[in-house]
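The complex is shown incomplete by one protein chain, all other protein chains being positioned as in the whole.
Right, chain A next:
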């Protein structure tokens, strides 16, 4: 318990540092949205118009950084992340909550699926090493080293077209309103199929490889020989003795990848024009949309921290050696 509190305190500190950086970094980037608009209109804006734009976007040129920082924290606790510049006047929190569900559904489900499938196959391949399963290894090595967005581009090139079942982009049929109904859900599933497969294929391979290698390493441990000598059923030796120990390093890898669900696969979302967080980040960058960028970075930071905390908790349950005696 003490260990857990220590970890929580550590993550709270990390979150504070990350949020503070999150506040300063966009302000260090040259250019602001008004400048971008001025360039866009090629000097046809009057001074009053520029002033009103500044007021409109909420960029107070006269305020100092410190008071902005304090305001930022106040707004953060009120759940107010400001107004998005690019989708003006939609609040950032609304943009985020619209897009985060898309990302969680697509990347979250595929990440968990690929971990389960990959680990399972890895256990099998590691336990039956030297059999036909070793033939899978070159294939998995290939797919785990291919960038998934490239795989996505290839998939779009080969599988989509005017007559194809697979749409080439978007989250659902244009014009459908997101809702749990028979029009929207099938269309959303159909649209998520290709990006999901792309992520699945490339990330499953990594899990298979790492799990297989750990299985091979663990299989030569003394306690595996003992388990065989004890006459335990093959299944129990494979799962409760070998896989149970081989799983440990993979769990921390899984927690890290959970953290990157939100921010890690934004290239796939860009390739497939999928309306998730990554795609929004891409648009926010193009539009100098600080509040949205800050909001997205905040979400990414928090999800990475939460995932790490989850990993710590999972480790406490899985590996008795990490538990401190109280």
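The definition used in the following text is that contacts are C-beta pairs under 8 Å (C-beta built on N, C-alpha and C of every residue); 3 or more make two chains touch, one makes a residue touch a chain; residues count from 1.
We adopt the following convention: contacts and distances are computed from a predicted model.
Asks: One chain is missing here; what is its name in UniProt, given the choices "Respiratory chain oxidoreductase", "Anti-sigma factor", "Oligopeptide/dipeptide ABC transporter ATP-binding protein" or "Menaquinol:cytochrome c reductase iron-sulfur subunit"?
Replies: Listed in its UniProt record, the absent chain's protein name reads "Oligopeptide/dipeptide ABC transporter ATP-binding protein".
Asks: Footprint of the hidden chain on chain A, which residues?
Replies: 130, 220-223, 225-234, 236, 240-241, 244-245, 248, 318-321, 325
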